[in-house]
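Every protein chain except one is present and positioned as in the full complex.
Chain IDs A, B and C follow the sequence of writing; residue 1 opens each chain.
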Amino acid sequence: MAVVKILYFASLREAVGCDQETLDVPDEAGTVGALRALLCARGGDWSALEGGRAVRAAVNQVLARPETVIAAGDEVAFFPPVTGG
Amino acid sequence: MAVVKILYFASLREAVGCDQETLDVPDEAGTVGALRALLCARGGDWSALEGGRAVRAAVNQVLARPETVIAAGDEVAFFPPVTGG
Amino acid sequence: MEEAFRVSVSEADFDVGAELDALAAGRSDIGAVASFVGRVRGGEGLIAMSLEHYPAMTEKALAGIVSQARVRWPLMGVRVIHRVGRLLPGAQIVMVAVASGHRGAAFEACEFIMDFLKTRAPFWKKEELPGGARWVDARESDDAAAARWDTDQP
Partner (left out) sequence: MEEAFRVSVSEADFDVGAELDALAAGRSDIGAVASFVGRVRGGEGLIAMSLEHYPAMTEKALAGIVSQARVRWPLMGVRVIHRVGRLLPGAQIVMVAVASGHRGAAFEACEFIMDFLKTRAPFWKKEELPGGARWVDARESDDAAAARWDTDQP
């Protein structure tokens, strides 16, 4: 088990209705992709995290891939493709 | 015959020792290339206009080619490749 | 990141002229300064554009992009400023300025930083329109612009 902080931004934050949460992530959800699937499985508004949707992630403020490993104390963020500049 | 004004700039101006002149150009020297050859044939410092040297030309303030035709009243300029910017 | 290479995020507007002057101040080794300013474009009844960001990540991401540019080109200074908050049409959003010895490096690095900023830095735009607010969609052309640097080594 790994306690991580999870942040949501922009349209994804509005869709799931949550800015941030602290979650005890089971070992089998120890990657960005697995954590995303776990959150999506909550159903309802959380389907905004479904596989077909364009969702990006960062771990400890660095862009991450689905296979990026998550460790206790990490800050994981989910957000839509960026649109700055 | 066509009376034209001829200008020289930068290193070419210094080489030929002349800023500008007015010249009655014979019909057979009625293009930029032929005029250049005529001027070069003066010899001495004017060999700066020899065929092998990088010399550019403008007619009436527009970049010209050797085959560009010269008419009475034209302003013809010879100068080295530009180096502004 | 030393003084000549700076990134920042702020709600306040910025003074491009002052930033460009600061980049080159007291130096005679800089032959070229390329810069870019992005502004809020009006149209379609746009009332305002709000920029959200991920504060803990933003400056880190921008500094990382600048570091990548420095690996690719010999740069003498870089300034990146990105605004957040609510901006009106015509307002400045972002500026990137790059100083180098020659213009090729300055232009390329400035474009590179903008392309990467558009696709890697955590900012999101939301438009306020007469009918309500709408998040701006990411554009495929921005991904394509960033992707060209993958193979196009200078």
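Everything below uses one rule, namely that contacts are C-beta pairs under 8 Å (C-beta built on N, C-alpha and C of every residue); 3 or more make two chains touch, one makes a residue touch a chain.
None of these values were measured; they are calculated from a predicted model.
*Asks:* Counting the whole assembly, list the visible chains that the omitted chain makes contact with.
*Replies:* Counted over the whole complex, the chain not pictured touches B, C.
*Asks:* Given that one chain is not shown, which residue among B:Ala10, B:Ala41 or B:Ala72 touches it?
*Replies:* In the complete complex, the chain left out is touched by residue B:Ala10.
*Asks:* Which listed residue (C:Ala34, C:Val84 or C:Ala138) would be found touching the missing chain in the intact complex?
*Replies:* The missing chain is touched by C:Ala34.
*Asks:* Taking the full complex into account, what residues of chain C touch the chain not shown?
*Replies:* Per the touch rule, chain C residues meeting the hidden chain are 15-18, 20-21, 24, 26-43, 89-90, 101, 103-104, 106-107, 110-111, 114, 141, 145.
*Asks:* To test your reading of the contact rule: which positions on chain B touch the chain that is missing from view?
*Replies:* Residues touching the hidden chain, for chain B, are 7, 9-11, 54, 58, 61-63, 75, 77, 79-85.
The rule is short, and it goes like this: only the chains that are shown with their structure count from here on.
*Asks:* CA centre of chain A versus CA centre of chain B: separation in Å?
*Replies:* From the centre of chain A to the centre of chain B is 72 Å.
*Asks:* Would you mind pulling out the distance in Å between where the CA atoms of chain B average out and where those of chain C do?
*Replies:* So the centroids are 48 Å from each other.
*Asks:* Can you check how far apart chain A and chain C are, centre to centre, with Cα atoms defining each centre and the answer in Å?
*Replies:* Using C-alpha averages as centres, the distance is 26 Å.
*Asks:* Out of chain A, which residues touch more than one other chain, so two or more?
*Replies:* In chain A, no residue touches at least two other chains, as defined above.
*Asks:* Which chain C residues touch at least two other chains?
*Replies:* Nothing qualifies.
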